[in-house]
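Left out: one protein chain. Kept in place: all the others.
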Amino acid sequence: MNFDILGSLPLIVIWLALGVVGIIIQAFVRSDSTRLVYGYYIGTLVTTGLLAAATISNQGTAFGGMVTLGGWAAVFDLLFCGAGVMAMLAAQAYLGRFNSELDEFYTMLVSSVAGMMLMAHARNLVVLFVGIELMSISFYIMAGFFRSRDKSLESAMKYFLLGAFATGFLVYGMALLYGATGTLDYSVMLKVIAAGTARFPVLLALGAVLLTIGLSFKIAAFPFHQWAPDVYEGAPTVVTAFMSTAGKAAAFSAFLAVFGVIMPMVKVASMTPTLQLVLAVISAATMLIGNITAVAQTNVKRMLAYSSVAHAGYMLMGIVAGTTFGQSAVVYYAFAYTFMQLGAFIIVGLLEREDETSLMISDYSGLYRKHGVFAAMMAVFMFSLAGIPPFAGFFGKYMLFYAAIESGFTWLTIVAVASSVISVWFYLGLIVKMYFSEPNPETHEANAGLAGISLAVCTVAVILLGIMPRIITGMLGN
Amino acid sequence: MNPALLTLFPLLGFVVIGLFGKWLKHEKVIGVVGSGAIFLSFLVAVVLFCDLLQMPEESRSYVSTVYTWIATGSFSVNVAYRVDQLSVLFALIITGVGFLIHVYSIGYMHGDKGFARFFAYLNLFVFMMLNLVMASNFLLTFLGWEGVGLCSYLLIGFWYDRKFEGSFITWTGDAAKKAFIVNRIGDFGVLIAMFMLFNIFGTLDYGEISQHAQGVFSMGDTAVTIITLALFLGCTGKSAQIPLAVWLPDAMAGPTPVSALIHAATMVTSGIFLIARTNVLFALAPATMAIVAGVGIATALIAGTIGLVQNDIKKVLAYSTVSQLGFMFTALGVGAFTAGVFHVMTHAFFKALLFLASGSVIHGMHEEQDVQKMGGLKKYMPVTFATWIIGTFAIAGIPVFSGFFSKDEILWNAYIGGGPILWGIGAIAAFFTAFYMWRLTSLTFFGKERFDHHSVHPHESPVTMTAPLVILAVLSAIGGFVGIPHVIGHLINVPNYIEHWLEPVFSSAQAILPAHVGEYSALEWTLMGISTVVAVSGILLARTFYAAGPERAHQLAARFSLLYKILWNKWYLDELYQMLLVNPIYIASRDFLWKVVDVVVIDGIVNGSARTIAASASILRRLQTGIAQNYALLMMAGIVVLIVIVLYPFFS
Partner (left out) sequence: MLGAYVPLIVMILIGVIFGVSNIVLAEWLGPRRSTRAKLSTYESGMEPVKSARERFTVKFYLVAMMFILFDIEIIFMYPWAVQFRELGMYGFTAMILFMVLLFAGYLYVVKKGALKWD
């Protein structure tokens, strides 16, 4: 059995680097030499990311058809590794300030990246499941990383319980699909469906629905979204930054791949419109609930958590559309969203104090006087999240809306525009607070350090992607 | 050579100076970065020009797509640059003259606390202007169009804390706002035209529109007339024509290099550019062409008369710009696109020269702008004086200086294309030009020294300021030789380079427009002679009046006090605006739009919906109990509902 060794390099490298070398290094170095592990893992992510970028055009399958190579899976790898590096850069000083910097944090972060990559590459339900669980378990641990903080533990516990609950449905779905088609491989499944040899259409439909539900939990879509605000608020801010962006992007990468299979499946059961419509309603409800609830928040972290729920709703539009254009819109938006949300959360983390204060919207008043650069960057992120040109968020929304209209979901687009308008309220509210209010005397000194690199990258990316969206859409083109 | 480099350098300059201006600290570094960016851009323009020269004539026009911004379905927006004879010529003028103005600014802005900010804005200005002229579609041009509007706002209000006495305005910020708002009125016209064009053609690409225009529109169609009129409205805004001319004279509230940049190389020429770029559309709308010519010549005359009596050195130059732009529009209106563009070029040279020289005078006189308080400056500022004289001769149209050729061509075309009356008014305006320019020269450089020797010590400016003057003076003197009219040209065997160069751009429009055939050479000689006489007599008359100082003119003004008052108050244009437009709009805005529409209607709706959302937010918030069991319950409910919905078809 031979397979494309070059194309599978990103996967092989991250697994060996993480599972073998990384573990051995950590086993033998003294526990106070965090720098070595830190540098090693950053190097791992950078190498993997570069390999992924190099193999985008190298499309194919490997490992007996269980994973796909190149293509947009590799584009997603780039996103995961990039977000991972940025989160790590921001994490060091942040964890240091809370006296929680341990090697294991970085191991968990890289292993979650490995899980995400599996999710994007998976062409087999078991591989998908392993990827999802690897990512999720890493997240559960990272969410509870501040062991002395009640909120952090609470968030980890809630995330774990509800996550396990949702995973149950996911596995049910997979089992039912296996029962109906006799395979776990996406492409074989498609063939079976096309040939009409699938048994038990009810099981097929039920399996598809349960799979959708499991993934909807991961992207925090209504009504499976309620864990998100609590978890995002309680988790260490850097973890929130990472899991609300890359984690969500990973779930969408799986959604994109799986939905290519689910749609024809349900078509066999002659109910495509139903599932598509259901998803459209979920999408509309998600963005409305996310944005409206965000209006009432007084805590910046929580506000951003709800906004992240709302953005999942926007991205679902591309999946509802079900067209190639809709898919590339989702990929583009995943990038845009990752940069702006990650950047915003990193700033929140920088301003957060050791006693868990300075997280309120009122703490940001007059921020530009003391932290002009942070305020300016935050303003860029907020404008972009609100979808104001020329930032990346605008173009992403434009693509998603266009895709939805093209597929006949005009009402969904109207809801999306309306909820965007609502979102402007709290995004711009923060900007107004930062620029037009009297400075808050208690704003403390904050030093960006390495996180400054991440912030600079995010800011530049948000602007650049808005002006030149071809950077992403071009990668998807070939 | 990739034309994207042309705009890249100014953009880089803007970003570097804008972001790191504080760290660069030294003025020299900032100045070199700022001017260097424009110089590199100029080099790119030269290379593009040489490339075009080497190409066969018929292929001297291509579109280079930098990247596609939006590509969805039938609608795509390209950031694409159109390299052809017209855009490269404009790029050369913008970057060349722009570079000299940048160098000059190093000396002029020395010691200003906003030095870095100034250069950042200047670079942005050039970047926007280059986008405007290089664009291959309306949308990118419009970006540049709005961009120069924004930059002019930033630069006119550069000294935002200073007082500035203008018409109905009291500080520089007002002047900036005035420029911006008046321009916005024009932009509205451009937008309308763009919407209509997109609606009709389904594209905003210049090439496609020009190509299909003749098939879509027949001669004098209502649609094309409206489109061109709307475009022309935009042009009157940017290029300061009546009725939107009022902003330009107040635009001198900015630092002098800004005035030079706005008046000479950028901004105001964009109106000319837009008409030249869409020449086919205009050629199809004879009514609009007539209006363009009429507005142009009226502006040339009225602005010229106002320039006769003003005492602020920059204000006179400002009105002279308005007047010269009027000439250009006259040329465009009679279908002589080449002549109009030619005058843009020569005007860029001598107007930049005159503005920079006036800046040098103002600098040497310690920020004094009133010519009545100058006089006899020629011995203090020899370089400034010499270059100023060349600029004056050029703008007045003294033979062999650049302005002579371009203005003469405009007048000649006005005669054959618009008739003797149009030509006559033009000649009178040209006479005024010569007169007020020499009046300015006399009052500034000749005669008694009317300034206070104790407080003012006139001095020549530093070399960074005089060097650009000298270069511009050379260009103003010889720049006209690229467009020697055929009557002279065939005697000395020199072709009309610029006409030949621009011919392909305007060929299709020229094919539509009525051709003027016949032998005119005797007439052309005569008219040329008359223009020369007009220019020289204007200068001589001004000399007899003002050689000794402003006293004799004061007597004259006393005798014709009514006329003088009208001219001094600029034909009451600003007052008219204030009465007819500003006050009614202001009152309507305050009493109706604000107090009724805004407070009652809009705030009512906004606050009402805001209250609704806030109320629903607080309800939705309660769903978030914080108890994991509740969340699981809602999930379970959702799952049940989903399963029921999806499985329903199987059991029904």
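Labels for the chains are A and B, by order of writing; each one numbers its residues from 1.
The rule is short, and it goes like this: contacts are C-beta pairs under 8 Å (C-beta built on N, C-alpha and C of every residue); 3 or more make two chains touch, one makes a residue touch a chain.
Everything quoted here is computed from the prediction, not taken from an experiment.
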| item | value |
| --- | --- |
| Chains in view that touch the one left out, judged over the entire complex | A |
| Of A:Ile23, A:Ala164 or A:Val460, the residue in touch with the unshown chain | A:Ile23 |
| Positions on chain A where the hidden chain makes contact | 1, 19-20, 23-24, 26-28 |
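One rule holds in what follows: only the chains that are shown with their structure count from here on.
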| item | value |
| --- | --- |
| Distance from chain B to chain A - Cα centre to Cα centre, in angstrom | 48 |
| Chain B-touching residues of chain A, taken from the complex the two chains share | 157-158, 161-162, 165-166, 169, 201-202, 205-206, 208-210, 212-213, 217, 222-224, 226-227, 229-230, 266, 269-271, 274-275, 278, 289, 292-296, 325, 395, 398-399, 402, 406, 422, 425, 467-470, 473 |
| Chain A-touching residues of chain B, taken from the complex the two chains share | 67-73, 610, 613-614, 616-618, 620-621, 623-624, 626, 628, 630-632, 634-635, 637-639, 642-643, 645-650 |
